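Here it is, the structure in full.
The complex appears here without one of its protein chains, the remainder shown in place.
Our next item is chain A:
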Amino acid sequence: MSTQNSTAPTSLVPRDRFLGSLYGRNTRAVIARGLKATWGTNWSIMVSGFVEPVLYLVAMGIGLGALVGTVTGPGGEEIGYANYIAPALLAVSAMNGAVYDSTMNVFSKLNYSRLYEGMLSTPLGPLDVAMGEIFLALLRGAMYATGFTAVMGAMGLITSPWALLMIPAAVVIAFGFASFGMAVTSYMKTFQQLDWVNMVMLPMFLLSATFYPLSVYPGPMQSVIQALPLWHGVEMLRQISVGIFNWGTAGHLLYFVVMIAIGLTLTTRRLRALFLK
């Protein structure tokens, strides 16, 4: 019998610690697995996630931009239409990627590929899995943001060195949506319910001052849009892209800090409902 000749160095010392039953303190193993799996098979999905915002930028920014001409930027100066929508598209892609990863992707690994079932029969806890998946989503978001910013540079749409800060800012936006998305997924029972997520996302994408300024709306409508997270993301990146900062910038950032805090709290609370049935 050869399987017993080496003893696995694992221990059975009970440790009483915060969230002890939910957290195996080995998030790194989840991340390592995710990197290996992505490298091996899912790279085509990675490419499509990068191409989508670039297509929008070309079609709307260059195509539609030829008709629009210039618009008023965050600082009151006139900027090209492509310059105007590029940061907004970056915010949208940060949102889409994070929401896809934390809803669709988590839901299918939970219910169809049963990947998490396997992970959770090891010392890993739901918190390890959730943190690992969020980290991977953010890493992917950071790669997309870097790629998109490079495309902006190549198209001559970067006018200020501050624009590089759009990359970490896009990761903050993705973090807000990912932490919230996972909490939402914990309430989902069927794939059909995930369509509701799209029904929220699409109007938010179209209406959050992505392609035109907020001032086109009547007053009450403006307040509704301003309550939504994507508007804060769009405005924050637009300001960063031209290097104009004011209290509004801090307000947008604060919005996401609060969103991340609430999202993570909710997700942690729902972990048992999500993973341990």
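The rule is simple: contacts are C-beta pairs under 8 Å (C-beta built on N, C-alpha and C of every residue); 3 or more make two chains touch, one makes a residue touch a chain; residues count from 1.
Going forward, contacts and distances are computed from a predicted model.
Peer 1: Considering only the chain that is not displayed, what protein name does its UniProt record carry among "ATP-binding cassette domain-containing protein", "Polyamine-transporting ATPase", "ABC-type transporter, integral membrane subunit" or "NADH-quinone oxidoreductase subunit N"?
Peer 2: Cross-referencing UniProt, the chain left out corresponds to "ATP-binding cassette domain-containing protein".
Peer 1: Who touches the missing chain here, A:85, A:119, A:136 or A:188?
Peer 2: A:119
Peer 1: Footprint of the hidden chain on chain A, which residues?
Peer 2: Counting only chain A, the missing chain is touched by 1-4, 6-15, 20-26, 29-30, 32-33, 36-38, 40-42, 113-115, 117-125, 272, 276-277.
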